[in-house]
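The complex is shown incomplete by one protein chain, all other protein chains being positioned as in the whole.
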Amino acid sequence: MGGYGDVKLLNDDGTRLDGRAIDEMRPVEIRAGVLPAADGSAYVKHGLNEAIVAVYGPMEAHPRRIQLQDQAVLDVRYNMAPFSTSDRIRPGFNRRSREISKVTAEALASVVLVERYPRSKIRVEIEILSAEAGTRCVGITAAAVALADAGIPMRDLIVGVAAGKVEDTVVLDLDKAEDNYGQADLPMGIMPATGEIAFMQMDGDLSMDELNTAIEYCFKGAADIYELQKAALKDRYDGGVSQ
Amino acid sequence: MGGYGDVKLLNDDGTRLDGRAIDEMRPVEIRAGVLPAADGSAYVKHGLNEAIVAVYGPMEAHPRRIQLQDQAVLDVRYNMAPFSTSDRIRPGFNRRSREISKVTAEALASVVLVERYPRSKIRVEIEILSAEAGTRCVGITAAAVALADAGIPMRDLIVGVAAGKVEDTVVLDLDKAEDNYGQADLPMGIMPATGEIAFMQMDGDLSMDELNTAIEYCFKGAADIYELQKAALKDRYDGGVSQ
Amino acid sequence: MGGYGDVKLLNDDGTRLDGRAIDEMRPVEIRAGVLPAADGSAYVKHGLNEAIVAVYGPMEAHPRRIQLQDQAVLDVRYNMAPFSTSDRIRPGFNRRSREISKVTAEALASVVLVERYPRSKIRVEIEILSAEAGTRCVGITAAAVALADAGIPMRDLIVGVAAGKVEDTVVLDLDKAEDNYGQADLPMGIMPATGEIAFMQMDGDLSMDELNTAIEYCFKGAADIYELQKAALKDRYDGGVSQ
Amino acid sequence: MSTQTVPQLLRQQLAILAESDQRIDGRGRWEMRDIDLEVGCLYNAEGSAKVTWGDTVIYAGVKFEIRTPYDDRPAQGSLMCGSELRPVAHRKYDPGPPSPESIELGRVVDRGIRESGCIDMANLCIVPGEKVWMVVLDIHVLSDGGNLFDAAGLAAIAALRNATVPAARFDVGEDYQLPVSLTPIMTTFTRVGGRLVYDANEEEELGGDERVSVTLGDTGAMHSMQKGLKGTFTPPELAEILDVAAEHCKNLRELVDSKVN
Amino acid sequence: MSTQTVPQLLRQQLAILAESDQRIDGRGRWEMRDIDLEVGCLYNAEGSAKVTWGDTVIYAGVKFEIRTPYDDRPAQGSLMCGSELRPVAHRKYDPGPPSPESIELGRVVDRGIRESGCIDMANLCIVPGEKVWMVVLDIHVLSDGGNLFDAAGLAAIAALRNATVPAARFDVGEDYQLPVSLTPIMTTFTRVGGRLVYDANEEEELGGDERVSVTLGDTGAMHSMQKGLKGTFTPPELAEILDVAAEHCKNLRELVDSKVN
Partner (left out) sequence: MSTQTVPQLLRQQLAILAESDQRIDGRGRWEMRDIDLEVGCLYNAEGSAKVTWGDTVIYAGVKFEIRTPYDDRPAQGSLMCGSELRPVAHRKYDPGPPSPESIELGRVVDRGIRESGCIDMANLCIVPGEKVWMVVLDIHVLSDGGNLFDAAGLAAIAALRNATVPAARFDVGEDYQLPVSLTPIMTTFTRVGGRLVYDANEEEELGGDERVSVTLGDTGAMHSMQKGLKGTFTPPELAEILDVAAEHCKNLRELVDSKVN
């Protein structure tokens, strides 16, 4: 987390600078099947974040040394487009994107039935087109839809959502200012149907009570996004490519 | 193309600064079989440009994933030696050399009978020792001779030659000043025997009439270089290594 | 070698700044079996230098193209830890460490019975934790012990030791000041039992007479280190992991 | 890559279709696929465009950086054009350093823009000899359904014409529209079934031969050309496609004009 | 990597042991292996620590560099934390560019230190706006016997608390102790045989599932968390391990205190 303290992030009436309640999410919009070349794809707009995910596979895993004998490898790449942020980002991977790719892959491997496809590979390409705050969560939400759109069998969908702390108050779904000047950030990957956590990171400063509130908010937000995910997939099968 | 206009590139009598007529090439010198370790090789001096090309193969293409089932892969590298230009070039490939390598390989694949060597690889190493202007064309001219010297069967030799525009006049074979201050550059790879074009790039500003004139000049220049290519190969077989 | 001349490196009584005689080594300490995860390992402290070496293997050499049909490949890496020198070193290999890795591998391949393990690989990882002067020699001394600790059959142990020239005087085992301001450095890899030289580099300025003296000093130092190597291995087998 | 059987069957099919002047998706030889062009669609980009061209989807985004000018052009801004042919775009693309295909795409789009002189570089000077704007144009291919070159070229010029110089954010004055006075357009022809066709789709590229891309400016002059892939062509063939190119460039320029003001 | 047979047998064995609340090396579910901590052990480092944690051996070294401060924090020093998971540490590590495992380790250790606010960055200013100290902390893993995260976190904070700012050597004043006011401690739990255990060893990691790492500060607040590897957990499970974590953090903090003054 960035600076602490001297930036005002809550209004006098307890609402946030953009008018949201402390447990209110930014608007979310989800579409499935947006990329013709992919086996599955999804677009998610969450606040001002925009992510597109393409899924390819299952396909033969090569080189052979990356194959797993009893399951598929999830080959996940999280990438920010050069024009996705205020200052241009140099193309290519950096340490941040590699870490996010790794933990995202591990989260997705927790829900995909990877045992069905031994020795194969499923490629998940997460492209962030516009970044506000919380892109790793948006990528997870979109990846789950794209995997389902590709017909990859999963135990459940997974939802990416974050809570945080600003002015000593726990809030749901940090926006950019809250992310820059807040006191803690807790991105989670939640399986709403089973109540499991497949992804979790945290930095900043949270007491145990604050942590519990933050987790509660995340589960609440995840339930709402889950409905949008299912609706997007239903639209896709009802209406063909919904581009 | 670089700057436009305020640099004088033509004399009052219509000749160029170095005395050439507008459709006259710089002097060209070609030798085959100059590198003992290579299967085939050639040296071309064109104006102040100097290129040496080594050819190795056909050989097994590895790793296997680069193999083509029905033809040989042409693995072409265009490389400028660090001391080949006025300012030293850092060793290693850059975007320019990778693009030239790619289009050169595609041009050569259009004349080599690659179908004769399925699953194999032919390496073509183009080294620019001194650069004036037009090195990609000199590399192509030398590569064709080196391939022939290596006994690789080809439909025809291919000649690299360029035309351009200076002071609103189309001219053959730009030298360095003309390249830096001219208005257009059109490098071509021509098969003189059949009149086909296997390589072509252009940048700058050319009307359709100017383009036609430029192409005509290139074909004229190619015919002359073609004779020098054949003579160099003949010398090689008559006289052994002509180093 | 660095500067010449104006730095005083010998005392008036002919001893060196740290009190050593000209043919006297810095203190050396050797332990075997210090890393639980490795198949063999060793720690060497030589003056203020500290090196740890891990050996893994013999194991299958992959990718297959690095396999040798009639012997094992010695895959040696010499690496300086970022905090091993006065100014922090950026992690990753550089030209110096690649050259040292290469010549060290070749020296070790001269004593290991590599013919016993065709198509396999033996990994030797040399980590310099603290560098004073002469780290490549310390790495060789430690690598020999680690290979023996791993049970890899060898013709003999090999000892790394250096001589040099300061103030026109040949001395054994340069320390940091002597290395920085001396006139020559001669690191050697010696097989004390047979009197063979498996590793040798030199830079600076040495007459033939000086060279002979330097070699003589190195052999003398090697004999002493050899005893410490054998004692460390004996301790290891007597006492188990001597960590 | 190593499976050459499908392309061989596909090549035969394309040759048979060509004999009766047909194409695999029913188009005429010089006919274009459906195109959709959106501009201003990316929140953090100073200029942006999304092109949906058949099954090809490409975004272009423009960002600005302040740089020291080049010594020989102290009062001129500069342009950098990158392309990313990332694995998102097709099953066939691998991760890793930029492929030759990716580099070629970026450089050909760059030359078409740069050589047309469409950007007024003198207008991008902040302090002569000290600070100038660098226009950074990034091409981001999301779905490769064939003819990336033309779709990328279209996204590039549309994003540039949509761009605003963010002077206020950098504390160097007021924002103003990037001055783009011309609209260079690229058209690409591919040999399919033995003859050159316009706007090849993915299958036609897979079973086709060489590609010729031409960028024409507002006056009809040529600003860049690039022959790629294995195969040859003749001067009369070039003349023929240049006529077709002129017509399509005019139509596509009108499309851009209709989307940006 | 490709041999999955051993892990399957190992997984079965671990599951059977878990049923009777046992572990493969005889420890209790929340029990730690033996630890040895040395500080000040590296000659050229300005601060250093060696942690031997079961079969895991890790060095941490601190160096200092003088840098220009960041624009938005002109009077504050900075911290850089790198980790090297080099092939020396285990048969399974390959040479080459930093692996995702290596990057994750460094970043998680970094966040635990950084987010705790334990280093007084204002105390690392030399000339405001011009020169500040950058603390460079390098984690060097020499033997991977499991639970690298906790061992690396312990080595990191011990090396920092052992560090001296080498002002004299850089000619900017007198040496002084790096001001580290807090002692964040990381604890890691791994699912083994179906339940979460503390401080998994190498075999338990090989046959286990997800890992949850938590860094707690001196007051018991959480400063960083990281879930890694395939697998899921529930909020009640998290609550349970947080209680265990608090106890271990307290003990390990006392160990650090006993070694540095």
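Going by the order they are written in, the chains are A, B, C, D and E; count residues from 1 in each one.
The rule is short, and it goes like this: a residue touches a chain if its C-beta (ideal position, glycine included) is under 8 Å from a C-beta of that chain, and two chains touch if they have at least 3 such contacts.
On a predicted model such as this, the values are computed, not experimentally measured, just so you know.
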| item | value |
| --- | --- |
| Neighbouring shown chains of the undisplayed chain, as defined at the top | B, C |
| Sole contact to the chain not displayed, among B:Leu9, B:Ala54 or B:Val114 | B:Ala54 |
| Among B:Ser130, B:Thr169 or B:Asn212, residue touching the chain not depicted | B:Ser130 |
| For chain C, residues in touch with the removed chain | 1, 64-70, 95-96, 98-99, 101-103, 106-107, 109-110, 186, 191, 194-208, 211-212, 215 |
| Residues from chain B at the interface with the omitted partner, ascending | 34-39, 48, 50, 52, 54, 56, 59, 77, 79, 81-88, 91-92, 123, 125, 127, 129-132, 243 |
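As a working rule, only the chains that are shown with their structure count from here on.
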| item | value |
| --- | --- |
| Shortest contact path, chain B to chain D, counted in steps | 1 |
| Farthest-lying chain, centroid of Cα atoms versus that of chain E | B |
| CA centroid of chain A to CA centroid of chain D, Å | 32 |
| Inter-centroid spacing, chain B versus chain A (mean Cα positions, whole Å) | 51 |
| Geometric centre distance via CA averages, chain E-chain D, whole Å | 48 |
| Interface hub residues of chain E, defined as touching at least two other chains | 98 |
